[in-house]
Structure formats: C-alpha cells, structure tokens
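One protein chain is absent from this view; the other protein chains keep their places.
The block that comes next holds chain A.
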Amino acid sequence: MSSANTAHSVVEPSARSKRIAATLVILYAVITMIPLVWIFLTSIKSPPDSISYPPKILFTPSLEGYCNLFTTRTRQTPEYIASLPPPEGMCDAVTRERNMVIAGPSNFLPRFTNSLIIAFGSTFLAVGLGTLAAYGFSRFKVPLADDLLFFILSTRMMPPIAVAIPIYLMYRQLGLSDTALGMMLLYTAVNVSLAVWLLKGFIDEIPREYEEAAMIDGYSRLQAFRKVVLPQATTGIAATAIFCLIFAWNEYAFASLLTSGSAQTAPPFIPTIIGEGGQDWPAVAAGTTIFLVPILVFTILLRKQLLRGITFGAVRK
C-alpha cells in the first residue's frame, strides 16, 4: 500500500488503475468515432478521391458532395458547356468541370423538411398527451392502472413491420397513406407509450404536498397542475421530448413502407441518392452529415438529461 492512497477513502481507485482505465476508454472512444469522422471526411471529398485505393486521409477538400446533394444534373457536350455564360456560383462551376449542368433542385430539401415537420409535430403531440396521461396515472386512482400501463408499454414489443401491415391497409382506406399527418399520428402513438412511462416516473417524484398546499390556497386541481406540477416537471418533460424527437427523427421502417413520395422523410431518401454508375458516396455522406448534425448537437448539449432519461427509464421498466 503506497502512502499516497491513504488520503483517499478505501473505495477510491488507485492512480494506476485510473490510468489503465483512462487509456482503454479513450482507445475505445477513438475507435468508435472513426466511422463518424469518415462520414464527414467523405462528404468533403471529390467523387474520385472518395473511391480511391488505398482510402485517402489527406486530400484537397471539395464541396462537390454538398452541391450534388442539393441538385440534379444532366450530362452535356463540352461544346454546349463552352457556349454557356460564365458559371454562377461555386456549384455551377464544379458541375461544369464534370461536363454536366445543373438541371434543378434535388428532393433532399423537401425530404429533410418532412423530417423536421413530422419529428417535431409528433414529439409535441406525444409529450403533450403523455404529460396529461402521466399526471392522471400518477395522481388519481385509475381502475386497472397497472394493466393499462403494462398494455401501453407492451405495444412497443411489436416488430414495426408487423404493425405496418394493418396500418398500411387502414391508411389506404382513410387516405392517410403518404401524408405527413398520417406519419405524425403513427409516431405519436409509438412515442406516447414511452412518454407516459417516463413522465409518470418524473411526476411521481414531485411531492403531492405541493399541489395540496396550492389547492388549500384556493387553486383548483387544473390550476395546481398548470402552475405547480408543470414547472416542477420541466426537466423530465425536456428529457422525454428528446427521446421522442430522436426516435421520430431516426425512424426508418414505417417511413420506408408507408411513404414513397410527398411525405417521405430523410432516412429512406438518403440511401437512394445515386450518381452516374452507382451510389454517389460524397453526396450520401453530405446528406448523412446534415442529417446527423442536429442529433449530435442535441446529444452534446443535453447529455445530462439524456443520461438521466436512459438509465431512469431502464431502471423503472
């Protein structure tokens, strides 16, 4: 036993074991980040650089992938391109170097917008409904409450494809196929089960005495809910909202089966980005980068709430 250790409590790990732990964890973290760094690097490579052998780590950055992501292009003869007026902007110039001209915008922006609308809309609905239901389950004696809660949760055990078969038929009847509203309702229904479960835990933690005191002071039950419970539950609501948002943002199975055109979200769209003669990897990487950045920012900014939500949700279930 070294004397340096005696200053610590007996359970404090030794300096040597800390060093070993740090080395291994950092090694894992670095390896696990390589695919993500590679996505970003590919997005700023020119198409020939992206498919060179061996894979290039040093290269001249190019925004061609981003240009290709947002545009559709057609091949033209060099004579035709020479006859055009000077290129407007960088993308125009990059495209002409490949003997092509920009024909118009691609579908990426509308698909990305769909993702935004559907993800935020369904998160808002799921958290709103979930908060109300969680409060109901937390504070009142609901007959069969345990069965209802278990039933709410068990709906998540269905494989998404199994749910998609009848939903596909139902939406076809109701005219909800390939609509943003249909997708929003579906994601709300999937998320609300998780939201109720998580939020009930958060609301259970708020002492009933707070509301009871407020009600003695003349607040009605609804006012007490709005002015006492909701402000106390903000952290829990925020954590739940992030989870719902991440699910709706990342969802692929339902989106690929139930949307094909106007309501298609980004996840089923990005894999379909192709160039001449196969997948246009810099453009796919550019789309992937743009798609991942919001979640990346969320994860880093809100890591505390996220951690709480994951472990908490897990431990409660």
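Everything below uses one rule, namely that a residue touches a chain if its C-beta (ideal position, glycine included) is under 8 Å from a C-beta of that chain, and two chains touch if they have at least 3 such contacts; residues count from 1.
As a working rule, contacts and distances are computed from a predicted model.
Enquirer: Have a look at "NADH dehydrogenase", "SpoIIE family protein phosphatase", "Putative DNA-binding protein" or "Multiple sugar transport system permease protein" and point out the UniProt protein name belonging to the hidden chain.
Expert: Protein name of the absent chain (UniProt record): "Multiple sugar transport system permease protein".
Enquirer: Touch as defined at the start, partner being the missing chain; which of A:85, A:159, A:261 or A:277 qualifies?
Expert: A:159
Enquirer: Using the definition of touch stated at the top, determine which of A:133, A:198 or A:233 touches the missing chain.
Expert: Here the residue in touch with the unshown chain is A:133.
Enquirer: Out of A:63, A:101, A:117 or A:295, which touches the unshown chain?
Expert: A:295
Enquirer: Give me the chain A residues in contact with the hidden chain, please.
Expert: On the side of chain A, residues 9-11, 13, 17-22, 24-26, 28-29, 32-36, 38-39, 42, 50-55, 129-130, 132-133, 135-137, 139-142, 148, 152, 154-155, 157-170, 185-186, 188-189, 192-193, 196, 220-223, 246, 249-250, 252-253, 256-257, 266-268, 270-271, 279, 281, 284-285, 288, 291-292, 295-296, 298-300, 303, 306-307, 310-311, 314-315, 317 touch the unshown chain.
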